[in-house]
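To keep things clear, I will list the structure first and then write my remarks on it.
Complex shown without one protein chain; remaining protein chains in place.
This part shows chain A:
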Amino acid sequence: MLRYFLLLAILSNFAFSDELTVAVASNFVKPMRDLSNIYQVSTNQSITIVSGSSAKLMAQIKQGAPYDLFFSADQEKVSKLIEYGLADTASRQQYAKGRLVLWSAQCMSQSKATAEPSSYRRLVNNDFNHLAIANPILAPYGRASVESLKSLTLYSNLKSKLVYGENIAQTYQFVYSANSDLGLVALSQVIEYLSPSTSSSTLTEKNDSQKTQQCGWLVPEHLHSPIIQEVVVVKGKNENAAQKFLDFMVSDKIQQRLLQYGYESF
């Protein structure tokens, strides 16, 4: 019996030593799950995903969290990690460009979507109770949300109606549960509700008449600074394996696939 436990302990130790732990900004969790599965099947490399707001993950790495890769939702936090000496500049890469969508619970059922006034019209007409955004200090999507509202000169009027999710996943959850009637979320979170013809790169900025008919509204990119998402290898014992997975994620094949997840590729 004891021998069996010893064997188990040794085996599990082996399993741990070449397991990759990947810290992922909440907006990118869905594609990461799928894509890391593909990678795990083809390479036998086991991958554990940890998600949260970019700021939280960075703070955790700073305090010695055992993450091998950091998929941030911006460039700034990657720069900071390098500044702290916790990551290597050479491994730094852009892996995706995110988009913001104004969304409401109604947008999830297509039948209601046409009957209800569009989210955009409700936002502009101040016809809603709460607008959920991600915490602008912690989540890059939150910062882009505030920038967009300021560009639309709606921010000061709507400020009292803002509800803050700790990360973009909680923000989406507030909208999904209909507790907040409107929310600014990542396109990647709602892409499955959009018809194939409007999804990803083909969902371009609409003119005003189209804007008022659609339930969800893709926030035009010129309203906020671009959400350029960067990844970096965190210094540690798994740097080689981490670099391989990073190379896989920025490969042409995977970058092509990011379109269907609601990202623009590099």
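By definition in this document, a contact is a pair of C-beta atoms (placed from the backbone, for glycine too) under 8 Å apart; a residue touches a chain by one contact, two chains touch by 3 or more; residues count from 1.
One rule holds for everything that comes next: contacts and distances are computed from a predicted model.
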Choices "LLM class flavin-dependent oxidoreductase", "MucBP domain-containing protein", "Assimilatory nitrite reductase (NAD(P)H) small subunit" or "Molybdenum transport system permease" - which one is the UniProt name of the chain not shown: "Molybdenum transport system permease"
Selected residue (touches chain absent from view) among A:49, A:65, A:124 or A:163: A:163
Contact residue for the chain not shown (choose from A:42, A:125 or A:177): A:177
Full-complex contact with the absent chain, from A:29, A:69, A:107 or A:138: A:138
Residues belonging to chain A that touch the chain removed from view: 53, 55-56, 58-59, 62, 129-130, 132, 135, 137-138, 162-166, 174, 177-180
